[in-house]
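Shown here: the complex without one of its protein chains, the others still in place.
Entry: chain A
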Amino acid sequence: MLLVYCPYCDVERAETEFACRGEAHIARPADPTQVSDEDWVNYLYMRTNTKGVYAERWRHIHGCGRFFNAVRDTVSDRFLKFYKAGETMPDLEAIAKEAGK
């Protein structure tokens, strides 16, 4: 069971308090009418599904209820960074390098 840090509550808690909501930084297009069919399908369904360092959304569903983001190594399951929703996407390559991947 993973140990997850909520940047809003500033606590580490067991995974059972949280829900993972898939890849982070996939923004809903501001004006969907301007988006091609292909791009809309990409927005809906296509994810990078990285083997390695990956930014994903988590929600402290049984805690404060807030959504936040985490960088996780999908191979080792190690979390490398937690940050609040709305913060810019960190440099995943740099994080991977620092973690010795």
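Some points to look at:
As a convention for this text, contacts are C-beta pairs under 8 Å (C-beta built on N, C-alpha and C of every residue); 3 or more make two chains touch, one makes a residue touch a chain; residues count from 1.
Rule of thumb we're sticking to: contacts and distances are computed from a predicted model.
Per the UniProt record, the chain missing from the shown structure is "Sarcosine oxidase subunit alpha family protein", taken from the list "Ion-translocating oxidoreductase complex subunit D", "Cytochrome c domain-containing protein", "RNA polymerase sigma-70 factor, ECF subfamily" or "Sarcosine oxidase subunit alpha family protein". Taking the complete complex into account, residues 1-3, 14, 19, 21, 27-29, 31-33, 35, 37, 40-41, 43-44, 57, 59, 61, 65-67, 76-78, 85-86 of chain A touch the chain not shown.
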